[in-house]
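Structure first, then comments.
One protein chain is absent from this view; the other protein chains keep their places.
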Amino acid sequence: MPADGLLAASWLLIALPLAGAAVLLLGGRRTDRWGHLLGTATVVASFVIGLLCTFQLAGLEEKSVGVDLFTFISAGSLDVRAGLLYDPLSAVFVLLITGVGSLIHIYSIGYMAHDPGRRRFFAYLNLFIAAMLLLVLGNSFVALYVGWEGVGLASYLLIAFWYTRPAAATAAKKAFIMNRVGDVGLTLAIFLMFSQLGTTSYSGVFGSVGTLAGGTVTALGLLLLLGACGKSGQFPLQAWLPDAMEGPTPVSALIHAATMVTAGVYLIVRSQFIFEYTSDARLAVAIIGTITLLMGAWIGCAKDDIKKVLAGSTMSQIGYMILAAGLGVFGYAFAIFHLLMHGFFKANMFLGAGSVMHGTNDDVNMRHYGALRKAMPVTFITFAMGYLAIIGFPGFDGFWSKDKIIETALSQNLTLGLCALLGAGVTGFYMTRLMLLTFFTKERWEPDVHPHESPKVMTVPLMVLAALSLLGGLVLLNDWIVTFLSPVTGEAPHEDPPLPALAISAIAVIVVAIGVALAWFLVGKREVSRTAPEKVSVFTAAGRNDLYGDAFNDLVIVEPGKSFTGGLAAFDRGTVDGGFEGTGRALSGLSGALRLAQNGFVRSYALSLLAGAALVLLALVVVNLA
Amino acid sequence: MTLTWYLVLAAILFTIGAVGVLVRRNAIVVFMCVELMLNSVNLTLVTFARAHGTVDGQIMAFFVMVVAAAEVVVGLAIIMSIYRTRRSASVDDANLLKY
Partner (left out) sequence: MTQTLGGGETVVFWVLGPIALAGALGMVLSRNAVHSALWLVNTMLSFGVFYVVQEAPFLGAVQIIVYTGAIMILFLFVLMLVGRDSSDSVVETLRGQRIAAIILGIGFAGLVGAGIAEATRDLPVTGLDGAQGGAGNIPAIAELLFTRYLLAFEVTSALLITAAVGAMVLAHIEREPGSRRSQKELSRARFLTDRPGTLPGPGVFARADSVAVPAILPDGRPAEDSLATGLEPQEPDQMPRPTGREQLGSPDAALGTLDPAPLDPAARDGGDR
């Protein structure tokens, strides 16, 4: 239904941060003094608009509002209109992006206070917010794609924000390239839609996808899944996510934990009308999610770098969301619910980690922390909220959301459900390890480090996020979020889980408790060395090496690619160039030989002249006399 | 005897002139050989004029003479200026224009 009121102006949501980015990037150094304030203001304004829009949407009868803007591409039968779609799913994302985004902008004012490139940083952040909003607000796959590439660009720019560090530059390139692999999947999916259905808008595809053959729909679903894997750091395209932590910590919090990496989940939930037609693709989604949630947890257990542990947990939590999305109509709403909760507590923890680093001269090695709870109490308390949320402590965010996913998974597919349950336990282990190494145990600080609490501008966002980590689960009251999202995700038919819901919750809590206890006995009770032990089990070594994802990529993609291109280059040099150059050389040699006839002696020329005349004469005589 | 003999004589003299151009190196002698070739062509023209009963052949021969005279004047001037700069009248010495 067409929009009126404030919803008609929802394009402002995107335009404001975009304008902020433009001003900051084009304005140059003269915006250095107030650029960060402008950047923050645009995002806060977007948040306010988003809030009002959502209130208006909640009051409407039909919860899907389209805003038609202009013709984006018009070529033959291809007519892509740029338009926005404001529905419950977009609304949740808009609030998450602008809300968490605002907090992270505010936090960054303090965190980046001493960085000479602060204006650039805020410009990129604004660009990211604009692109991400376009991604979730677009009413067609093409609009989504534009936003998709926009966030990819912003992610690249922000990972490489400290581009003078080789590690950051390399990580940015790696993220960009691996994202492109996923983008190929999304691009092909859009091509397939256009060639088979002639449309790329959500409503158009929704209306006609039922006419497609089963194989085509499955292919479509798998291509979309490939796109989601690239953006969300899912197996097999997961290797870029841990490296992306080279960027500033607010970037890790905003882009590589709370928002951008969840775009894959958004894509799958948004395309649920496609996945509803193909159970094979759905199963693939669920399996990918399960594999990744276990891989992420495994990696999280082995790392000593606080941000890498959080990156591993991000992979793992997104794995939960993908798993939920793969469970079909039963799981879409829970995927989004967990996504929202994860956005709160993971942003909280990343910002907390940033606060810890801020107090310890940007050290990221947890073996150099210890007993920080006294030095930075606010950070400790807020981080603890996030910690309790992620392990699923009863009452906190993660308890509600993860519990729902495990419950649904168990009722839909017992194997995947048990894996998810195992993942929850491992999560308890590695997050407890992180907490113990950072805030408890003995001091292992570097000699010149004097941990101190961060300024208010950083701690206030932490407090807000901590509160959200504690209270976010309230949206599940009376199944409100599920009902709110149901126009998009569909109504799940009621099914009885194999066990009562309460029992499953109890089992999950027990499993988590086992993990926590294990961490206490293995880490908390022992002396922690300041250097990582060399002799470790195979499992730890694998986890430290990101489960050999890079080695695998090198072996399977990079090396064959190198030898293939090497062969092509040799072919080009030898055969193609050789053919051309050989022709040239032959002609050149022939000309060189013929050149010698031009010896400068006029009598030689006269001789050939006479010979030519004699030949003509001979021809004449032969023709006339014969 | 028929008019053919004049033509054959002219052909032989023409060839002798051509061979002279090829084997002699003194530019002036080469020029003389060219004159001989022109003259034998003239003889052919005059002979054919007589054979066909028109004066046009003689007119042609007359024009050939004029052109030959002009050519000799210019050619000898060229030989003179080459000789002045290179101290040689050999056609083989003027061989700078080559590969």
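A and B label the chains in the order they appear, each numbered from 1.
In the analysis below, a contact is a pair of C-beta atoms (placed from the backbone, for glycine too) under 8 Å apart; a residue touches a chain by one contact, two chains touch by 3 or more.
Quantities reported herein were computed from a predicted structural model and do not represent experimental measurements.
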* Asked: Which subunit B residues would touch the chain omitted from the figure, given the whole complex?
  -> 1-9, 11-20, 22-26, 28-29, 31-33, 35-36, 39, 42-43, 46-47, 49-56, 58-59, 61-63, 65-74, 76-81, 83-84, 89-90, 92
* subunit A residues that touch the omitted chain in the full complex -> 601, 603-604, 607, 610-611, 613-614, 617-618, 620-621, 624-625
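The rule is simple: only the chains that are shown with their structure count from here on.
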* Under the touch definition given earlier, write down the residues of subunit A that touch subunit B in their complex. => 595-596, 598-603, 606-607, 610
* **Contacting residues of subunit B [partner subunit A, same complex]** => 18, 21-23, 25, 91-92, 94-99
